[in-house]
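Pasting in a structure now, in structure tokens, and then I'll have a few things to ask.
Here the complex is missing a single protein chain, while all its other protein chains stay put.
A and B are the chain letters, set down in written order, and residue numbers restart from 1 in every chain.
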Amino acid sequence: QVTLGGTLDLATRHVRNGDLGSMNSVVSGANTTSKLVIRGREDLGGGLSAGFFLDGTILADSGAANSPFWDRRATIGLTHQRYGEMRMGRDWVPTQLVWNSMDPFATLGIAGANTFRSVYGSRALGQAFGSNAAGASQNPTLRVANAVEYILPGGLGGFNGALIATAGEGGSAGAGQTKGDGFRLGWAQGAWQLGASQFTVRNAAAEERFTDRVWGVGYDAGFARFSLAQRRWAYGSDTTVNSLFGVSVPMGAGQLKLSVLRADQTGATDALSANDATLLGVGYVYALSKRTALYAHAARLSNQGGASFAIAGGPATSGVATAANYFGGQRSTGFELGMRQDF
Amino acid sequence: QVTLGGTLDLATRHVRNGDLGSMNSVVSGANTTSKLVIRGREDLGGGLSAGFFLDGTILADSGAANSPFWDRRATIGLTHQRYGEMRMGRDWVPTQLVWNSMDPFATLGIAGANTFRSVYGSRALGQAFGSNAAGASQNPTLRVANAVEYILPGGLGGFNGALIATAGEGGSAGAGQTKGDGFRLGWAQGAWQLGASQFTVRNAAAEERFTDRVWGVGYDAGFARFSLAQRRWAYGSDTTVNSLFGVSVPMGAGQLKLSVLRADQTGATDALSANDATLLGVGYVYALSKRTALYAHAARLSNQGGASFAIAGGPATSGVATAANYFGGQRSTGFELGMRQDF
Partner (left out) sequence: QVTLGGTLDLATRHVRNGDLGSMNSVVSGANTTSKLVIRGREDLGGGLSAGFFLDGTILADSGAANSPFWDRRATIGLTHQRYGEMRMGRDWVPTQLVWNSMDPFATLGIAGANTFRSVYGSRALGQAFGSNAAGASQNPTLRVANAVEYILPGGLGGFNGALIATAGEGGSAGAGQTKGDGFRLGWAQGAWQLGASQFTVRNAAAEERFTDRVWGVGYDAGFARFSLAQRRWAYGSDTTVNSLFGVSVPMGAGQLKLSVLRADQTGATDALSANDATLLGVGYVYALSKRTALYAHAARLSNQGGASFAIAGGPATSGVATAANYFGGQRSTGFELGMRQDF
């Protein structure tokens, strides 16, 4: 009734950050998040079942658990095969689920489509949740606490979807207590996959509204799977639009992946609107078995204007123009080689 | 030899705190504590067995673990079927075990018999362990670290009991390093269940003594189980006496629960002695299976004098008369609807 599982994924990474030099590191979860999962499901009869799910990131390079421990998911749900599921707890925001499904790199590693999900680099995120460590780790563009959800059942002619609302409990979204609501709606049939989603945060900084919107289209041509998607963050006058084009090509026991990611920011001034960036990513995953794989990724991130995004794992950068390690307009390149095992 | 188990329990809660307004929240463990348990037992032959037990709360609404991680129990024990068990580690105080066995709500949720277990509301607790976050989470009225215990074997004509002593290790009880000792003694036969217990803390604030005493009587009349119990906390001139009357009525696949809880405080002044409170609770638990249940609870807490107890999960309250959110003498009401699954 209870299943213990998870993943261990470690890689060595080399990142060069423009004229700031380069750094080597060992990183966790560049292909699949290192994690511990404990879950169970019970058939209650009459089409009804109950299940729980605990899922927590392992930062396997240092051996640390994340905070909160079950940061990825902690839910209980009651499912009727015809009427769908009611679920409560900590869960993914629907926008991230759609966005992730369109990215050949699953939003992980140096080429992942969440590379621009930075409260330091994206002004919309930074203004809404704080350009600081709490805002970086707790902002509600991945998962949210205190959620109540309704999830559509399977077998609806290819449609899937969900509604979600979260209780802020008197706290702030930048500290992990998000008052929000949203939905996702998708359709998958044959070679096609469509998805759209929105999550609105009602207690971002200054009790203002932050919106996170995603749409995506995937097409599997057999020799390759193509995807096109967009994720838009808006807070006040600031927006960051992430545009993604991805290709995934099966090659024997392996898989070749390519992606182009673009961040287009607009803000109150021309200077803020010029802070854009582009990421090119390429990767190869070689399956040693169904559960175990080796992989290599390469990526190049180019900033325009004063944009100061960087691939994680390089020398420390700053977006402050007067700082010694100011990174505005510079280029970050990275390479990583790793191994992943699901258990 | 090793068993992985636990519970996931989540609920939505609505609490109104007098004229301070109301708040919605998602909460963990209102019917059964959300927890992770790893335990094992080994038969050594000759009536001897050895076992260990690890049990840690999961704050499933946010996905967090508690601190310490195995906050509920971390013990090893050697048991002889005739001579009883020697046990060491972190374990429950005996008073809480007796108190819990008398409460239809198992001291959990908005109607639980530990609602007045607050270092902010009970002056005896606050003075002994500090009216602050450390005192609230670490005070030894639930569990204690560094315990050595002796537990009576089964088969003693219905009697059960235990002795416990804990090493303070040079720290203070309000910080979780309790120097204490205590016992519990019970008798159960047929419809009757009796219990008495005491735990004395010898290093409460100012190295003074704090005593926690519980007695209780339960009677199962078949159509309903009745219980009557009292828990008394004393520190210096301050006492808080919790009196409990509980009823639990089996109803088909469900169970109806009722409880009346009363906190009667006495202190150095008439004003302190007037700070009493009453809690009325009613609940219904509907079993979907042996392991899974839905439940609904309602509760009303009435403060007298300057007492400022509140049901957890409402707008923040204060017991300081000059504070904007002073709650003295006000009423707190709550409702919660949840689901629980054991695994």
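In the analysis below, contacts are C-beta pairs under 8 Å (C-beta built on N, C-alpha and C of every residue); 3 or more make two chains touch, one makes a residue touch a chain.
Source: prediction; values computed, not measured.
Chemist: So one chain is hidden, and I want to know which residue out of B:167, B:224 or B:337 touches that hidden chain in the complete assembly.
Modeler: Counting the whole complex, the residue in contact with the absent chain is B:167.
Chemist: Which of B:54, B:151 or B:214 touches the chain that is not shown?
Modeler: B:54
Chemist: Please pick, from A:62, A:269 or A:322, the residue that touches the omitted chain in the full complex.
Modeler: Residue touching the absent chain, from the options given: A:62.
Chemist: Since one chain has been left out of the picture, which residues of chain A touch it in the full complex?
Modeler: Counting over the whole complex, chain A touches the hidden chain at residues 4-6, 8-12, 23-26, 36, 58-65, 69, 288-289, 291-292, 294, 313, 315-316, 338-341, 343.
Chemist: So that we can see where the missing chain sits, which residues of chain B does it touch?
Modeler: 1-2, 4, 38, 40, 42, 44, 48, 50-52, 54, 56, 65, 67-76, 78, 88-90, 143, 145-148, 166-167, 169-170, 176
Quick note on the criterion: only the chains that are shown with their structure count from here on.
Chemist: Just send me the rotation angle from a CA overlay of chain A on chain B, rounded to the nearest 5 degrees.
Modeler: My answer is 120 degrees for the C-alpha fit.
Chemist: Whole-Å distance, chain A centre to chain B centre, using C-alpha means?
Modeler: 40
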